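Missing here: one protein chain of the complex. Every other protein chain is in place.
So, chain A:
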Amino acid sequence: MTTKYSKLVDVTRCDGCRACMVMCKNWNDLPVEPEEFKGSYQSHDKCGANTWNVLTFTEHETENGGFEWLFRHSACMHCTDAACVKVCPEDAMHYTEFGTVNTNYDKCVGCGYCVQNCPFGIVQLTTLVDEKGKEYEQAQKCTMCVDRLQEGMKPACVEVCHMDALVYGDKADMVALAEERLAKVKDRYPNANIYNPIGVDGTQTFYLLADKPSVYGLPENPKVPTSATVWKDYAQPLGKAMLGVTTMAVIGGFISNKLFNKQGEEGGNHDE
């Protein structure tokens, strides 16, 4: 993979219209999921199995006591070092040719390891029914509209954004654009920053945020959970090695017994 493609979310341009949410539901044929009114303009708590994209409305008090809305388009971050890909035992979670993260639904068995390890809490399981009427579970999340990307189109949410708060293109170009924009908004938002966390080697959905990540409900230093690293990078390979070491010891013991122990105390070894 040479070129990575990214979606830059410039929250300082967002006006909270939610067209991206609607377009996402439309393009991906996702069922409506009504939620109760909880005293906020925000329609859904967070991304879910059938809502891959939620516009968050954060009510924020500024340092001088003023009030402001902080809007954020939230969806799968498409991590470069993705915990879901790391822990998936079926290789259902994988990297696409665009550097994004996708689910292969034919391989997914709904084990939920990705759900438990996603540092952003994005992946969720949905319950589906097969042709025999049997229920089964499957991991669901934003696909960055990979079917559109393959046709040379932009993701649906980017296509519809009328404020250019969502921009899609080469990651290098997007980073340059983010830096250019950051310089422009620094006067208005002194805490502004680019959120492309290094704990997961950067993300393909990355942000120009007007305030600290935690203000937007994003983890300050997201990383692949230590337990997942211990599991996949150490325990599993070491386990395979240990299997080898004991097997070698046993084979060694068997051979040396054959060679040196000619008394044959109890007769054959294998006639048990």
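The rule is simple: a residue touches a chain if its C-beta (ideal position, glycine included) is under 8 Å from a C-beta of that chain, and two chains touch if they have at least 3 such contacts; residues count from 1.
Please note the rule applied: contacts and distances are computed from a predicted model.
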Protein that the absent chain corresponds to, by UniProt name, given "Sugar ABC transporter permease", "Formate dehydrogenase subunit gamma", "NADH-quinone oxidoreductase subunit D" or "Flagellar basal-body rod protein FlgG": "Formate dehydrogenase subunit gamma"
Contacting the left-out chain in the complete assembly, out of A:V32, A:V129 or A:L259: A:L259
Contact residue for the chain not shown (choose from A:D15, A:D91, A:D170 or A:E220): A:D91
Selected from A:Y113, A:Y168 or A:Y195 as touching the chain missing from the view: A:Y113
For chain A, residues in touch with the removed chain: 87, 89-91, 109, 111-113, 116-117, 136, 225, 227-228, 230-231, 234-236, 238-240, 242-243, 245-247, 249-250, 252-254, 256-257, 259-261, 263-267, 269-270, 272
